[in-house]
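With one protein chain held back, the other chains of the complex are shown just where they sit.
Now for chain A:
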């Protein structure tokens, strides 16, 4: 089955074609980051407007790259949530219009299930069951993945997502949005021994995260340094390093704990923050010591993309699942509410 995947949940328009027999055929992405930079974050109305402009040209591009005609597409999958409702709506409406014209099934899928299964697009794929760390600007979650659609939430952030903490710390250091890559670059020059920031909620049992206290600690540190007139370039780099170390260590500690608690040996790391190299190095080291292994999607599939949506859609569409005639846009949608593929009722 050849599935066209459409992702419009936030500030990237992602399109891909996945073939259940031949794997990924083509994918394309337009990132709106430059448009939102001047506002210090995503402006939902601007994001929605841009998705309308980008969708059809990207679909055309992906079909051309795959050397396919429209009648070669067997089904359409789109992100139905969670995300920005207006942005989701653009993908949902276009998907339903296209599916109606092509007379093929269409299915709205869960964005985080896409991230969760993005490593399945790689040659070395994890087998079920595994633990997944979903870590992005909107989510920090540990999930036990028993099978497709069988997800158990092990822990999540009680306040800010890790990526959000990166964005906020970046702003405190006058770095642009999105914060993750900029903090990481600055931290390269930082002295890891100069400051030590707290590893929140690691001193007590459980798999929940909290990054709000770390954010406050970072702000307090920066304010104090500013007051002393000591916030020079090296000090900013040292602060960035201390912050990045604290986030990476916290995530590693909880991942190790989740693997111990579940007895599983495979960890999938996905979402924008999974592109962070310090996090990857520390995870690989920590997991190696316990005979476990981490799986990551390739770089461009760590962040939002159409390929993961096409992949998840294909798994569910092949099982007979599909939308009725309602376009789905669900801004809040807990992952644990998902179920294994179900045949359409109508």
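Methods note: a contact is a pair of C-beta atoms (placed from the backbone, for glycine too) under 8 Å apart; a residue touches a chain by one contact, two chains touch by 3 or more; residues count from 1.
Keep this in mind: contacts and distances are computed from a predicted model.
Missing from the rendering is one chain, named in UniProt as "tRNA threonylcarbamoyladenosine biosynthesis protein TsaB" (options: "tRNA threonylcarbamoyladenosine biosynthesis protein TsaB", "Gluconate 2-dehydrogenase gamma chain", "(2Fe-2S)-binding protein" or "Energy-coupling factor transport system permease protein"). Only one of A:1, A:43 or A:153 touches the absent chain when the whole complex is considered: A:43. The omitted chain makes contact with just one of the residues A:89, A:207 or A:283: A:89. When you scan A:3, A:24 or A:98 for touch with the missing chain, the hit is A:98. Within the entire complex, the positions of chain A that touch the omitted partner chain are 38-40, 43, 45-46, 48-49, 52-53, 55-57, 59-60, 70, 85-86, 89-103, 325-329.
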